[in-house]
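Missing here is one protein chain; the remaining ones are kept as they sit in the complex.
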Amino acid sequence: MADGLTHLNARGEAHIVDIAGKPATRRRAVAQARIVGQPQTIATIMGGSLKKGDALAVARIAGIMAAKKTAELIPLCHPIPLTKVSVEIAEHGEDAILIVATAETTGQTGVEMEALVAASTAALTLYDMAKAIDRAMVVTDICLMEKSGGKSGDFVRA
Amino acid sequence: MADGLTHLNARGEAHIVDIAGKPATRRRAVAQARIVGQPQTIATIMGGSLKKGDALAVARIAGIMAAKKTAELIPLCHPIPLTKVSVEIAEHGEDAILIVATAETTGQTGVEMEALVAASTAALTLYDMAKAIDRAMVVTDICLMEKSGGKSGDFVRA
Amino acid sequence: MADGLTHLNARGEAHIVDIAGKPATRRRAVAQARIVGQPQTIATIMGGSLKKGDALAVARIAGIMAAKKTAELIPLCHPIPLTKVSVEIAEHGEDAILIVATAETTGQTGVEMEALVAASTAALTLYDMAKAIDRAMVVTDICLMEKSGGKSGDFVRA
Amino acid sequence: MADGLTHLNARGEAHIVDIAGKPATRRRAVAQARIVGQPQTIATIMGGSLKKGDALAVARIAGIMAAKKTAELIPLCHPIPLTKVSVEIAEHGEDAILIVATAETTGQTGVEMEALVAASTAALTLYDMAKAIDRAMVVTDICLMEKSGGKSGDFVRA
Amino acid sequence: MADGLTHLNARGEAHIVDIAGKPATRRRAVAQARIVGQPQTIATIMGGSLKKGDALAVARIAGIMAAKKTAELIPLCHPIPLTKVSVEIAEHGEDAILIVATAETTGQTGVEMEALVAASTAALTLYDMAKAIDRAMVVTDICLMEKSGGKSGDFVRA
Partner (left out) sequence: MADGLTHLNARGEAHIVDIAGKPATRRRAVAQARIVGQPQTIATIMGGSLKKGDALAVARIAGIMAAKKTAELIPLCHPIPLTKVSVEIAEHGEDAILIVATAETTGQTGVEMEALVAASTAALTLYDMAKAIDRAMVVTDICLMEKSGGKSGDFVRA
């Protein structure tokens, strides 16, 4: 380990760390992302229930499918058979949308990265659909909200 | 188009919009992401040139490879043959790291999403490597910095 | 070519055929698939506009994303930069749903497989969501409806 | 659950359903697809054992590899570590070919979708190889033939 | 460029190099791989025309499909729309099999990596199928045989 970075060995070389000795436990992680834009853009995305069409569904599914690709995207992540993934999208003030992604597995390592990848991909998908009307939108506050399971203990964002 | 969301048709249904009539022009996009953490974490990631090992390289390559996967991640993105991708990572104050990704193509649609996916994936990869020592880190300020090429005109973040 | 199968050479060996000498033309293909089930199942999937939730959107996006994966799925397909993809889903009698997928490109080979993959994947996605209530549903009548562009001439199903 | 669609929550939003509480059992699914065409086309594909070359092998392998990609194609499918996949292809009357795919796993959810994706992809691969001589071929009768394992009970098509 | 390594910039950082200024020309590369094993193993793989079954077809298709994945595997490769791919497999003395892969495109960069990835993946696929009877087999002599197109000039192995 180089200075506490568990994914690097003593020579600083990247590797996928050995988890074979860890017990399989039930693990859960919740992550969020926010996308901030003009109130008009936010209203257009969130729409009324009839007008909005597929916009939120596209983002939700993009997040869910990206969670399943996490080990392809994050080089040193272990492949994990997810047992549950969900993505919730809600208005967050007049100028923002909040995305909350939950991932679960029963396994030897946690699913923080899966939840983070789901939340950030859903947010970028909203950006993609609305960028023609508001190219300046910002995806922000991508972070882990809570995790449970595994020997490193539970985490709840203060 | 539903309320200005170009990726939805008049009935609100998602589709990949027709770009066959657009001319192929040279296009470039620059996006950024920031990761904010404890000063000690940031110092560990950035390290001295000998100690740091592969950490920044892993993030750089993760960003580059993710850019090539953009059309797999963002459901309504066109597949684009990128002609250049780069990811730069630098310390940004004592508690943050700034990632700047550049993507280029010669084609019928822009590469904003490719640059954004590269920047956000590089940031999440840094999180993955350092999360054992600082689970509370936040990836933030993911946004387009500039784009050029295409009929929608150039964009430079104010 | 073995007996007219263009994807096999004179020794019967599979290969991706050479298209470098063909001109790039605008190409379009429309394919369909039908899913047949109990009237109750069809009504549940199609639902009322408020109740249906994401069901049709999930199928639509699955079809669109699968079209972009065609060259990964069909071994001898050329990779093609699609310029447009859409998937339409409509009730087709009380016991069936009709899916129509359209793919377009400007290139040296056609997009029939992309349209067929989109239609069949959208249909299988509907099956996946409804299989808990009607495991006996059948996906049927997957076929090319029309194509245009390229030297083999236009095709319209009789 | 929205009207019995298990993949949608009470608000109609798509998610990957929680299977963590389900026991891991041995599961098996068999699915079929048929491709119907001109007798001349069917004879060309099936060929004599020496003339046929790689045609059936290409379709078989396409089906097997697609089964492993099921969770990438069907948005709400769980990733599943398959323990067996096979695809059998046989003439079915003078104007059709029958494809039968079998998938197995030991896990918390079934492999119906894996078998269906294998059968339909093998059929579409045959279409791809023969489309130059018979563009009107139809892929049809894609359905589950039997499944076993899991609490929803066994299924055998009547 | 760091010491002549074109994929690293002046600071030694990896990037996908800019090819936008290069003309699109017709490009072709031929690569080989050899697999060496016990004569009995080689005979079993190559078999008689009736007995061999799908073995060579599986390797051929694996090579072809891997060529299309080159930009996913080799981090700094540009995505390239291949116009032709073929893989030929032949006995090479009693203790070896020779694989020759050809890749072609019309584009701004070469297809050497695509041909090399096809040849090596076909060889590893043969190893996979025969490893139960000869685990000591070696894949060797993976190299570029010739290339043409592009400004760096033609190459023919001496």
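Lettered A, B, C, D and E in written order, each chain numbered from 1.
Going forward, a residue touches a chain if its C-beta (ideal position, glycine included) is under 8 Å from a C-beta of that chain, and two chains touch if they have at least 3 such contacts.
Just so it is clear, the structure is predicted and the values come from calculations on it, not from any experiment.
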- From the listed residues E:A20, E:L98 or E:I142, report the one that touches the chain absent from this view. E:I142
- Residue, one of B:M65, B:V85 or B:V138, that touches the chain absent here: B:M65
- Task: Considering the whole complex rather than only what is displayed, give the residues of chain A touching the chain that is not shown.
- Result: 9, 13-20, 71-72, 75-76, 78-81, 107-108
- Contact set of chain B toward the excluded chain (per top definition): 49-50, 54, 57-58, 60-62, 65
- Item | Touching residues on chain D - with respect to the absent chain | 26, 56-57, 60-61, 64-65, 68-69, 81-88, 104-106
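In the analysis below, only the chains that are shown with their structure count from here on.
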- Touching both chain C and chain D (chains): A, E
- Item | Pair with more cross-chain C-beta pairs in contact, given A-D and D-E | A-D
- Provide the C-alpha centroid distance between chain B and chain E, rounded to the nearest whole angstrom. 31
- From the C-alpha centre of chain B to that of chain D, how far is it in Å? 36
- Message: What's the distance between the Cα centroids of chain A and chain B, rounded to whole Å?
- Response: 15
- Of all residues in chain B, the ones touching two or more other chains: 13-14, 57, 61, 65, 69, 72, 75-76, 81
- Query: Can the chain contact pattern be summarised as a line, a ring, a star, a complete graph, or none of these (other)?
  - Reply: other
